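Can you keep this structure in mind? I'll have questions shortly.
Shown here: the complex without one of its protein chains, the others still in place.
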Amino acid sequence: MTARLTLVLGGARSGKSAMAERLVTDLPGPWTYIATAQAFDAEMRQRIRQHQADRVPGWQTLEEPMDLAGALGSAAAAGPVLVDCLTLWLTNLMLAERDIPAERARLLALLPTLPAPVVLVGNEVGLGIVPENKLAREFRDHAGRLHQDIARIADRVLFMAAGLPLALKGEAP
Amino acid sequence: MTARLTLVLGGARSGKSAMAERLVTDLPGPWTYIATAQAFDAEMRQRIRQHQADRVPGWQTLEEPMDLAGALGSAAAAGPVLVDCLTLWLTNLMLAERDIPAERARLLALLPTLPAPVVLVGNEVGLGIVPENKLAREFRDHAGRLHQDIARIADRVLFMAAGLPLALKGEAP
Partner (left out) sequence: MTARLTLVLGGARSGKSAMAERLVTDLPGPWTYIATAQAFDAEMRQRIRQHQADRVPGWQTLEEPMDLAGALGSAAAAGPVLVDCLTLWLTNLMLAERDIPAERARLLALLPTLPAPVVLVGNEVGLGIVPENKLAREFRDHAGRLHQDIARIADRVLFMAAGLPLALKGEAP
């Protein structure tokens, strides 16, 4: 059975994006890739280009740093959707001083209603030493809470390490 | 079968405390909550108030930043006990320049003798980049060693991510 909602968690370079792309491309297309990254500097532009080059052909790409619910609503009408990633979306919302609980509630209300399978990628950032920076601590709280809320309604939650999945919920692929 | 000693590990906002509370409230009460947090500033006071507000009614709360063994000894005479958390207890000991190996040994000797089930919460802090701060590195070492020593004698060790448990030892709840 196809999972309607999958959350792929993991650290930096854990293979999250590759796993999420495989989960989506195992389904019939067309596939939409919602990229939440904003290129503020050369390093970020380079990371985005690298991610695009690594992707198999056949994806529609939608760049949407803020209005994730809006982008998901229109993309899921066409077919399976990959959101890469929740962490950058949260970062963008925090930098723009948006109302995070309101944006989170809007996303959580939308997700169960979408007509196509959705795979969300999130960075696990809470397993290091408590950051000295207050904004970083707030960010960890927002990210952890969002992951928990999504995990509660997801069919499948994977934790990636070294490119390999551990199933926290549902079946490992 | 009821686990006598459970260790719940996880990162920031991984759902550790909620899981630990559920494990204790699934048992017959009265339940004691040993809070090791010390409110040094407004942010910390806010986090403590939030944790208290999230808890179901029916808990006895014992605030004990240092003498964890003493608090456990008296609390476990009444019924199941939750310790939240080992990480702040270690922080408090380090700030007070206590003898960590001696305090650890005292706790480890006591745990197997307690008359009621105990659930201990610990923050996993060792999965980020090596901290530049020497005290933070020492703290990681103390925390990791304490978790290993407790995991060795525990019946159940859970690793939490996104609110979901992975069983490292014993059965997932």
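Things to note:
To keep things simple, chains are lettered A and B as they appear, and every chain counts its residues starting from 1.
Note that contacts are C-beta pairs under 8 Å (C-beta built on N, C-alpha and C of every residue); 3 or more make two chains touch, one makes a residue touch a chain.
Owing to the predicted nature of the structure, the values given are computational and were not obtained by experimental measurement.
From the options B:Pro65, B:Gly79 or B:Gly128, the residue with contact to the unseen chain in the full assembly is B:Gly128.
Residue in contact with the omitted chain (choice from B:Pro65, B:Gly79, B:Gly144 or B:Pro173): B:Gly144.
Annotation for subunit B: contacts to the undisplayed chain at residues 7, 9, 11, 122, 124-130, 134, 137, 140-141, 143-145, 147-148, 150-152, 157, 159, 166, 168-169.
On the side of subunit A, touch with the chain left out of the figure occurs at residues 10-15, 43, 124-129, 131, 133, 136, 139-140, 161-166.
Please note the rule applied: only the chains that are shown with their structure count from here on.
If you lay the C-alpha trace of subunit A over that of subunit B, the rotation comes to 120 degrees, to the nearest 5. Once the centre of each chain is set as its mean CA position, subunit A and subunit B turn out to be 31 Å apart.
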